[in-house]
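To keep things clear, I will list the structure first and then write my remarks on it.
Missing here is one protein chain; the remaining ones are kept as they sit in the complex.
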Amino acid sequence: MGIETLTIGKALNLGLRRAMEDDAKVMLMGEDIGKLGGVFRITDGLQKDFGEDRVVDTPLAEAGILGTAVGLAMRGYRPVCEIQFDGFVFPAYNQIVTQVAKIHARSKGALRMPIVIRIPFGGGIGAVEHHSESPEAYFAHTPGLKVVAVSNPVDAYWGIQQAIAHPDPIVFLEPKRRYWEKAEVDTDATPDPLFRSRVVRGGDDVTVLAYGPMVKTALQAAEAAEEEGRSLEVVDLRTVSPLDLDPVYESVRRTGRCVVVHEAAVTLGLGAEIAARVTENCFHSLEAPVLRVGGYDTPYPPSKLEEEYLPDLDRVLDAVDRSLGF
Amino acid sequence: MGIETLTIGKALNLGLRRAMEDDAKVMLMGEDIGKLGGVFRITDGLQKDFGEDRVVDTPLAEAGILGTAVGLAMRGYRPVCEIQFDGFVFPAYNQIVTQVAKIHARSKGALRMPIVIRIPFGGGIGAVEHHSESPEAYFAHTPGLKVVAVSNPVDAYWGIQQAIAHPDPIVFLEPKRRYWEKAEVDTDATPDPLFRSRVVRGGDDVTVLAYGPMVKTALQAAEAAEEEGRSLEVVDLRTVSPLDLDPVYESVRRTGRCVVVHEAAVTLGLGAEIAARVTENCFHSLEAPVLRVGGYDTPYPPSKLEEEYLPDLDRVLDAVDRSLGF
Amino acid sequence: MTALRQATEVVDPVPGASSPHLPQQPDLIQLLTPEGERVEHPEYSLDISDDELRGLYRDLALVRRWDVEATALQRQGELGIWASLLGQEAAQIGAGRAMAVDDMAFPTYREHGVAWARGVDPLHVMSLFRGSDNGGWNPVERGFNLYTIVIGSQCLHATGYAMGVQRDGAESAVLAFLGDGATSQGEVNEAMIFAASFAAPVVFFCQNNQYAISVPIERQARVPLFQRAAGFGFPGVRVDGNDVLAVLAVTRAALAAAREGQGPTFIEAFTYRMGAHTTSDDPTRYRLASELEEWKLRDPIARLKAYLARTGIADHAFFDSVDAEGDELAARIRSGTLEMADPPATSMFDHVYAEQTPPLAAQRAEFVEYHASFEGGDH
Partner (left out) sequence: MTALRQATEVVDPVPGASSPHLPQQPDLIQLLTPEGERVEHPEYSLDISDDELRGLYRDLALVRRWDVEATALQRQGELGIWASLLGQEAAQIGAGRAMAVDDMAFPTYREHGVAWARGVDPLHVMSLFRGSDNGGWNPVERGFNLYTIVIGSQCLHATGYAMGVQRDGAESAVLAFLGDGATSQGEVNEAMIFAASFAAPVVFFCQNNQYAISVPIERQARVPLFQRAAGFGFPGVRVDGNDVLAVLAVTRAALAAAREGQGPTFIEAFTYRMGAHTTSDDPTRYRLASELEEWKLRDPIARLKAYLARTGIADHAFFDSVDAEGDELAARIRSGTLEMADPPATSMFDHVYAEQTPPLAAQRAEFVEYHASFEGGDH
């Protein structure tokens, strides 16, 4: 195909299509993913082309989707499950945590669980309750799962294919409010590996970490900071579990300061783990504690308040200031 | 009643009894809690004395237990739900996270959710899969819930009563492998408040934090350390959410070193949050990074390996050594 | 095994019928035909005054008018989203009006008609869809819970509430609303199991509007939904959900049975979602326009109007007055929505707990301080 300008949504759609072409065992399952193409149209056109046996509109039951995916995986299929919105993954929680995550270990490797759980996550779209959640820490705390979050069309296109080809279960987080953001995707390129973080902007004063929708926010903050003469290094974590922090340690050893940004509630969000690890690994280089910018420890608020709840450029800069002022 | 020597299990039983006597709206719900008295006998004799309407053997469905508890709470009852083992709370996860935790906020305070979710948690009892889990971080990351963990008969006796009387939903963690440990309980005393941590042993060299079953382990480590001439201060966190860290900050500012111990997997376990906060609040006092001793990032292993998996005295001392050697 | 297979009736397209989603007569309880003819049913009769009949018409017309206004307000950017009840007015008004004052309803996100019948101010519902709050009426006071968006979760709440009613020795009943899609959720089935086990005074009122967003009912169930209940040990009935009289009669009977200690009932109100799933939805992707056309012939309001007009129970003046009242209501909803103040930002910290925690209080204080810092205009 060569180089194309794609939105994140379209990149996912094409990535799914390519994965289905490459491997006849790949199946999509979920609510409204067939004729409707999913509420975000990520699976648009796929049922038409691959048939109802490979793009399955399921009954309205998330435990059912994940539980049958387990059986399908045992039978050699590679189910890609769409959870319609982040807040609706919880009925499937038992299957994910006690089954999907544990079956490889339970069977001492005899059974693989190449299941991808696609979740459009995060807020900022003016939605009603349960449509703006960031549940990644629940999964990252669960051994046996892997968790990735994409932030741009290139990673979306390749990441979904890599996740589907991967032998372990992956929670694949899609930044729903960025679905419509565009970039050039070279479909002939060699992609970066899935489980690697990436420095997306070099800088010297403070290391800022983000993933998914917050990468853009972090980059905006870096631009604004530049105008004030401050140089932020921005890392797109890309992989939430396992964490790939070696490039972060390297960066923090240089900058001496670190700020982590995510939408999830700050308490026991990814920032907690990253702060603990960065402090352990860079103790003597740190000139300030790792600071965290996240959602407040409240339920996601009604949408009229979401701009106050979500980390934005200003809150990132405020943390940068506090770090520099420490 | 005065002073009695009670096991944790018996203290809980008496505390439940007293709560039921004090308030006719208190109800117990769960699997096998009636005639059997629960698989750990914590509710022994209560159905006989309070009847089947107040001590309810439910159908075998955890979502059902929590979901009906929500309705009962709306109707003015105070349901105390027993989850038979930690690993079986996950079918109720949706109700806990999307309903129990959010209804107070959703209703702007019009509805209260005075629900207690009792969970015997943690390992060390030689059980099969799913009977040894430590799910506290999942709940502590969920705004709207409160989470406490008791470590001794006194806190068990008072804590369960305080939790039941409290207006917010509380995940009440009982250290199952310590159910049979005894202590004197003065049932006429004035109890400590529920949401406060407690220094249970004074010391100068390293601050060691633990909760639930690990408090005993931490105390054992402190004793062993003393023989080697090291003085550990041990804090029983007691409340896992909200955290009560002021006494910890005070301690760490004195010792300059901190070790957190829990059975849950280290990644995104409570140690992560505590490390982040302690570092933020005691940055200039810390002489070593906060170190964490926890379960490995693996599923809880088959019981023949649980002693290797669980933090023990030696692993705590090893972390203390590493902290002192930093 | 053939004998076994026979035992169950599978929903196959009715031969000769143009849509698989049309009501199948044998099971369907009806008191008013699509043409507006009053018919008798051997088990369900309805004693109803002319005043009450006009009241029902007024309810139906006003909630439809509200719905139209809300859809318009959403299109104009005043609501984040709107879940239309178009076509389901009779099911909702029939059910809502069957309730006694002390009864309690547990709605989904679409029960605006029930909210209306329970006396909830439409502006409370608008504030939810506008994103100002999550509804904000007092559920217990109104006998009408807040909208529940996680599919099916409210069925367990309803059952638990009914267990509380039982324990109180109260003579009231609980009405749990759910959609056809919701019947596939584990929690909904657990609710029926608990309700049966405890003989709880709860009635499950399922609006089978033929779709869960794009997914047709055949994906959720291969046999009529009302038959599900028998498997759990309590009665299920299918009522013409576009017939407000039948819905009223059937729901009244079920609630009465519940109050009398006879336990749960499952009501399948056979109806049709005449609009999109929500304003974000595009039904042309998954259903034929002809299906909608056929259902328009069964419109729940038209048939009552025809009946009232033909029998003379209502005249032009009445219908005109309802129209005028509808316009007033719409105007009030519009201006009320436009004037709705945004909630104070600190409110998100204030209702997380009944007893605030020190760390959250500290977060709130930081939040206030942080925002105050902007007043200085530093950033």
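Labels A, B and C are assigned to the chains in the order they are written; within every chain, residues are numbered from 1.
Throughout what follows, a residue touches a chain if its C-beta (ideal position, glycine included) is under 8 Å from a C-beta of that chain, and two chains touch if they have at least 3 such contacts.
Predicted model, so just to flag it, every value in this text is computed and none were measured.
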| note | Going by the whole complex, the chain not shown touches A, B, C
| Any idea which of C:43, C:339 or C:369 touches the chain not displayed? | C:43
| remark: Cross-chain touch to the chain not pictured, restricted to A:11, A:28, A:42 or A:61, is A:61
| remark: Where chain A meets the left-out chain, the residues are 27, 53, 58-59, 61, 63-64, 66-77, 79, 91, 94-95, 98-99, 103-112, 143-144, 146, 166-168, 195, 242-244
| request: Pick out the residues on chain B that sit against the missing chain. | output: 31-32, 34-37, 39, 57-61, 63-64, 87-88, 90-91, 126-130, 267, 296-299, 301-306, 308-309, 314-315, 317-318
| Since one chain has been left out of the picture, which residues of chain C touch it in the full complex? | 1, 3-5, 7-8, 10-11, 43, 183-187, 189-190, 193, 196-197, 199, 219-223, 227-235, 237, 253-254, 256-257, 262, 265
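By our rule, only the chains that are shown with their structure count from here on.
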| request: Name the chain with the Cα centroid closest to the overall protein Cα centroid. | output: A
| query | Between chain A and chain C, what's the gap in Å when you average each chain's C-alpha atoms? | reply | 35
| task | Can you check how far apart chain B and chain C are, centre to centre, with Cα atoms defining each centre and the answer in Å? | result | 41
| Using the touch rule from the top of the page, what residues of chain B touch 2 or more other chains? | 91, 94, 98, 105-106, 143-144, 243
| message | I need the residues of chain C touching at least two other chains; which ones are they? | response | 133-134, 150, 186-187, 347-348, 352, 359-360
